[in-house]
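These notes are about the structure you will find just below.
Only a single protein chain was left out; the remaining protein chains are all shown in position.
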Amino acid sequence: MQRVALLGLGVMGGGMAHNLLRANFPLVVYNRSREKAVPLGEAGARIADTPRQAAEGADVVISMVADDVASRAVWLGGDGALEGASSGAVLIECSTLSTAWVRELAGHAQDMGCQFLDAPVTGSKPQAEAGELTFLVGGDVRTLEQVKPILRAMGRTIHHLGPTGSGATMKLINNLLVGVQAAALAEALHLAENAGLDTAQVLDILSNGAVGSTVMRMKGPKMLSRDYSTQFALRWMHKDMTYALDEAVRRTVPLPTVAAAREIYRMALARGLDGQDFAAVVEVLRQG
Amino acid sequence: MQRVALLGLGVMGGGMAHNLLRANFPLVVYNRSREKAVPLGEAGARIADTPRQAAEGADVVISMVADDVASRAVWLGGDGALEGASSGAVLIECSTLSTAWVRELAGHAQDMGCQFLDAPVTGSKPQAEAGELTFLVGGDVRTLEQVKPILRAMGRTIHHLGPTGSGATMKLINNLLVGVQAAALAEALHLAENAGLDTAQVLDILSNGAVGSTVMRMKGPKMLSRDYSTQFALRWMHKDMTYALDEAVRRTVPLPTVAAAREIYRMALARGLDGQDFAAVVEVLRQG
Amino acid sequence: MQRVALLGLGVMGGGMAHNLLRANFPLVVYNRSREKAVPLGEAGARIADTPRQAAEGADVVISMVADDVASRAVWLGGDGALEGASSGAVLIECSTLSTAWVRELAGHAQDMGCQFLDAPVTGSKPQAEAGELTFLVGGDVRTLEQVKPILRAMGRTIHHLGPTGSGATMKLINNLLVGVQAAALAEALHLAENAGLDTAQVLDILSNGAVGSTVMRMKGPKMLSRDYSTQFALRWMHKDMTYALDEAVRRTVPLPTVAAAREIYRMALARGLDGQDFAAVVEVLRQG
Partner (left out) sequence: MQRVALLGLGVMGGGMAHNLLRANFPLVVYNRSREKAVPLGEAGARIADTPRQAAEGADVVISMVADDVASRAVWLGGDGALEGASSGAVLIECSTLSTAWVRELAGHAQDMGCQFLDAPVTGSKPQAEAGELTFLVGGDVRTLEQVKPILRAMGRTIHHLGPTGSGATMKLINNLLVGVQAAALAEALHLAENAGLDTAQVLDILSNGAVGSTVMRMKGPKMLSRDYSTQFALRWMHKDMTYALDEAVRRTVPLPTVAAAREIYRMALARGLDGQDFAAVVEVLRQG
């Protein structure tokens, strides 16, 4: 079986690692703070001290980190994974990143004689734990075929979107819609509150109507109960909308609704809500 | 059985009238241009020459027209329905209108000794024809009880939201979300096009993901095929977002995402897309 | 000399009245709360109990009130000025109002056999007191000629913009730019603060550069010192931008920048800053 290295054991990476172990892939893991790796070590993974050490000897190296800065660090930083990766290895970047960085990273991979796939996922912690992620993959289709068994250990559905960067772009397109839907829902629910409507009833009607979506059904109740325990932190939602707008700049595509919504998220960041679930965006409106 | 008058036989009113006839309610209809009334005359309705004439002797008078101006004309204009309405009649305004006007109209109804309900609907032409509308009702709950058999002839679901104006407000809240979702989808699909992705695949992934909604599933294919045959005209979407923003002004509620999206619809109006389906909003982005 | 009635003795109307007295025009004044009229009574004006009483016998009736609602009340409400106005009198509406209401009011004036001018002013309290207002006039040019001596008693400059409503529209165009400039300045200064720049120096450079304007030079120091003693209340800035957007809706003109800025002012209203000077809009950004 292919030897797998997994870099990044956060909310998502932890669940993914457990599923790789369950599927009996020989697994090396790396995490910046080692303590998150300990349970995986107990579950049978080898713990590496550096990304380079993790990548050495791996057939497939997977990264699941927070943003461009973290991805650059894990691949290209001191003792980075690219230094350790074997020629011919497949590098899979599962993080949600800017398309520009993903393309640059793919170039570095090629320089090292490695294959590269961008394969960000939809789904959050529960899906990661249950092995029910959806992969949005960009890159060579034959390379994808090689690693499908590995991806299938972590997710049910695999979409191949096109060449390198297509998966990253698809993910940003998805997340810009998540961000706008949540911001607009916040505005709608705040208007309903202010108009004296029964907001639970309003949310119920909306959720079962033409605008009803999983985002609405998950975030609406949090907005009403003001329970912002984090499923997906507001800072990451702002980051993803920022990456989407960066891509729109590069492609000369206007995104006026996304641009307006992103500023509200930034208002929320400025109020210190960065670590809360992004449903907390409604608080900006509530307090004017 | 209660004698019903129905004012306005457009895309929605026509289907509603047929369902009232099917349920054997004695029906008088009025439409500004008489020819639309003819088929209903053949189906058993009496055709009135004026709203007043329609309202005379009716137990329940229903209006289903385009906007505040049309509603004002049909109720309060020359030979308007309020002049003809019997004391004790129930007046039901099903149009999507500004909350301010609905409240004013309710006051006029009370002055005439009539009961009043605001009862805008969700669903469009097919639901109107199939008797599957959803009513969002504001006003006295006992009045609503009186007319439930009539509403049930036209729709499956009846939500009572609260006092007068609550139905109107709920409808605007729903439609502002429709407008934002379609604008954001247009931005997302245009970015996908520009990034060289397979837009049908993108739409499929989005529609089956966390942001998937009926709005997305109905409007996305129209955006991709550029088929803007009208289900709901862009001018009415712009109107509804305008009424929502008017309500936000009255209630001192910020709606920054809605405000940004409304300007895009107005750009579309300025390009002459007012009579197209509101999915045509994507054209503004496509042409810069 | 022409007998003048002045309705509304607020921040602006007070100064205007004094200048009319200085120019020896026989003056009747009306204000909703009588105490503001007392000093003018002492200075030689007759104090009327109602707008109607003020208008009776006047050759020229001037209104200077807060908004559409106040204007409607003073002209058309109980004991309104239109009831008292003599046929042939010239009615001058100096308030900043929606173009739609100004046009409706002009129609009522015509019905009463009166002439009508919309003549909103630029300048604030100091200019009103010094007789240095600028009048932006819409309506018949011969009517304007008749009242020029009166306007000249209150202002230096008189612009005739065109037919009825042109003055009102010009004023809204002016004020939408005021609102956007102040909002953008707030964003710029807040970014400068956050970047650790010397904001007084930044404001000085900006004020003396290509973007320097009187608005910037007046509002910038208030933003930096957080002194929001009211020259022009935030609620009126929000109102004027709302009227401008209403006009844009009627004329199918997109105003995306104005729309974004208005939402920030509404956020400020929601925080209770409505009675502060509109420079206080910066507080919304400061607190996220």
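Which chain is which? They are A, B and C, in the order written, and residues in each are numbered from 1.
In this text, contacts are C-beta pairs under 8 Å (C-beta built on N, C-alpha and C of every residue); 3 or more make two chains touch, one makes a residue touch a chain.
All values reported here derive from a predicted model rather than from experimental measurement.
Considering the full assembly, C:A248 is the residue among C:L27, C:L117 or C:A248 that touches the omitted chain. Contact with the omitted chain, checked across C:R3, C:H159 or C:R271, is made by C:H159.
Screening B:L151, B:M267 or B:V282 against the full complex identifies B:M267 as the residue touching the chain left out. Think of the hidden chain as still there; on chain A it touches residues 238, 242, 245, 248-249, 252-256, 259-260, 262-264, 266-267, 269-270. If you put the missing chain back, the residues of chain C touching it would be 99, 122, 134, 136, 159, 161-162, 166, 169-170, 173-174, 176-178, 180-181, 183-185, 187-188, 190-192, 194-198, 201-202, 205-206, 209-216, 218, 244, 247-248, 251-261, 263-264, 285, 288. Against the chain not shown here, chain B presents residues 256, 260, 267-272, 284-285, 287-288.
Keep this in mind: only the chains that are shown with their structure count from here on.
A separation of 37 Å divides the Cα centre of chain B from that of chain C. Per-chain Cα centroids separate chain A from chain B by 39 Å. Note on chain placement: the centre of chain A and the centre of chain C lie 52 Å apart, centres being C-alpha means. For chain C, the set of residues that touch two or more other chains comprises 256, 260, 267, 269-270.
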